[in-house]
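Removed: one protein chain of the complex. Kept in place: all other protein chains.
The letters A and B name the chains in turn, as written, and every chain counts its residues from 1.
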Amino acid sequence: MNKIFLVLVFAGVPLSVIGTLLHWSNIILFVIYCLTIIALAGFMGRATESLAIVAGPRIGGLLNATFGNAVELIISVFALKEGLVGVVLASLTGSVIGNLLLVAGLSFFMGGLKYKRQTYNVFDARHNSGLLMFGVIVAFVIPEVFSMTMNETKTISFSIGISIILIVLYLAALFFKLVTHRGVYQTTENEQHAHEEPEWGKGKAITVLAISTVAVAYVSENLVHTFETVGEAFGWTELFIGVVIVAIVGNAAEHASAIIMAYKNKMDIAVEIAVGSTLQVAMFVAPVLVLISLFFAEPMSLVFTLPELISMVTAVLLMIVISNDGESNWFEGATLLAAYLIMGIGFYLL
Amino acid sequence: MNKIFLVLVFAGVPLSVIGTLLHWSNIILFVIYCLTIIALAGFMGRATESLAIVAGPRIGGLLNATFGNAVELIISVFALKEGLVGVVLASLTGSVIGNLLLVAGLSFFMGGLKYKRQTYNVFDARHNSGLLMFGVIVAFVIPEVFSMTMNETKTISFSIGISIILIVLYLAALFFKLVTHRGVYQTTENEQHAHEEPEWGKGKAITVLAISTVAVAYVSENLVHTFETVGEAFGWTELFIGVVIVAIVGNAAEHASAIIMAYKNKMDIAVEIAVGSTLQVAMFVAPVLVLISLFFAEPMSLVFTLPELISMVTAVLLMIVISNDGESNWFEGATLLAAYLIMGIGFYLL
Partner (left out) sequence: MNKIFLVLVFAGVPLSVIGTLLHWSNIILFVIYCLTIIALAGFMGRATESLAIVAGPRIGGLLNATFGNAVELIISVFALKEGLVGVVLASLTGSVIGNLLLVAGLSFFMGGLKYKRQTYNVFDARHNSGLLMFGVIVAFVIPEVFSMTMNETKTISFSIGISIILIVLYLAALFFKLVTHRGVYQTTENEQHAHEEPEWGKGKAITVLAISTVAVAYVSENLVHTFETVGEAFGWTELFIGVVIVAIVGNAAEHASAIIMAYKNKMDIAVEIAVGSTLQVAMFVAPVLVLISLFFAEPMSLVFTLPELISMVTAVLLMIVISNDGESNWFEGATLLAAYLIMGIGFYLL
């Protein structure tokens, strides 16, 4: 498995560069880019896991989430620069439902095939439930409803206000987790990880992570330019590409590492990747993009389309109910995947 | 009590047949049919209870739910054949809110008058919460919102896709409960039931169940034809008849057995009947009807009216919050009944 990824990376990255320069067919480039990103994501997953062992489960989870969403942030900034506000909102939606339903769903499902009952920190799960309720339901539903009777200027002002509140609360959440309540809700199980040997040393892990991130960013940006041709060839709408394709390829890093963690029964990290990444998208990436968009021609407000909003809201409600007990099994994973499938078909048909 | 039911059945069934053949007044027939069904439901409840003691609480609960919903499925197929899509969606709504609010509400209330605190398996309650969130909120809200901007053909395609996913996940839930995780979340309390004596032997119970089911189906089908006259006489709309009258009479079997179980403090079975029946309607009866409707002139999509959808969504949210702790009391029952009353008045006034 690791060898296949090694070959894919050392073939995929040069091929991506050459193919881009020589303007190969977009369909072929699309396949090369996707495989390369997935292989790079595998490396990122291994590097992050090594760092996670050194840094402990919580910081490890944050690392995973950060290196998954850095790519998204870069792509979204380029898209905003080109005025593609709709695509950015769609890809934010895709990240939220992709992380909550697809990444967590696959983790619960694959982990559950090996272990009958898997547990994770119930305090973290409840803390995350509160943040999901705030970051997605309060912060996204309120502007949707209020903006119905607001003019454009007020909608943008409201979005800026909400964005600042989201970023402040996101930083407060980090402060809570890492400073004032560090270790307060720790369960005993986590200590075990300290005894594990990391695959790579700290230096090598950081180097691999850094190079992979740059490579993923380069390939991802070119990937975006193939979407239009690919969409026409396969009959995919812009919304479907934004919500589903970007989410799957863009979150490949999370997929890879979350499933590896679940398979090793380290559910604390798997859940932290899936839910932590969702929270980072909703409470950090989305509001930062709103603020950055003010420097471009077309500002972005926090007003999604109704199908996008309702997909995120129902995904959050489902996740809160399923993760509330701090336990998972294959069937809970299957339920999340089934919800993702329903939304995926819906966005395909829209 | 049992004697009254015996008299009602042995008088009601012949009277139903004779009255139907002689075309008696629909108002009189309506009363005869309803009493006969309720009496037959009493027999079904006792037969199912006997089988439940033999088969254990979980299979017993499934049996209850199955024999309650078989009647509904048959009536709905006849209704679809006549193109009454609106009535079928209304009766599905009525089954969902009727089982969640009226059946569970009466069980909690009546059981709570006798016992201060009644407990049921908290693992099952949480498992059911996840399924309710998926089967009602995700699977019914998403097509409602997405279909707003879809044409007729795409709405039907989307409904077919969701229906297949619902049926597959429903079968997966059975596989999870009965095969991979059988006994994993068992609480000790359930073992006690094994020591009880069933009222009837396995053979007699199955015979009574089979004959009662056939009789209920016959009477129910005729009952449907009286609705128009009765509706005009009492000023009931088609929606009110579908949501309230069909739900109360059609779920009489569940009512009877769930309340009997609650009164005997077997809350595991009572909750399994109420919530299990809801899940069977949402995740099996509804999608099967969508697929069957494709063979008829007018296909049925999974798009309810907004009052129907919001009633189901709020009923599910209320049930999840109330059942989350694995405990019930008379006041929780009263709350569910009050919610049912509000929705009932709403459908009456619509």
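Note that in this section a contact is a pair of C-beta atoms (placed from the backbone, for glycine too) under 8 Å apart; a residue touches a chain by one contact, two chains touch by 3 or more.
Bear in mind that the values here come from a model prediction, so they are computed numbers and not experimental data.
The hidden chain makes contact, of the residues A:S129, A:T237, A:N265 or A:T305, with A:S129. Annotation for subunit A: contacts to the undisplayed chain at residues 126-127, 129-131, 133-134, 137-139, 141-143, 145-146, 148-150, 154, 157-158, 161-162, 165, 168-169, 172-173, 176, 180-181, 184, 320, 324.
One chain of the complex is left out; on subunit B, the residues touching it are 116-117, 306-307, 310-311, 314-315, 317-318, 321-322, 324-325, 329-332, 334-335, 338-339, 341-343, 345-346, 349-350.
The rule is short, and it goes like this: only the chains that are shown with their structure count from here on.
Bringing subunit A onto subunit B by least-squares fit of CA atoms involves turning it by 120°, to the nearest 5.
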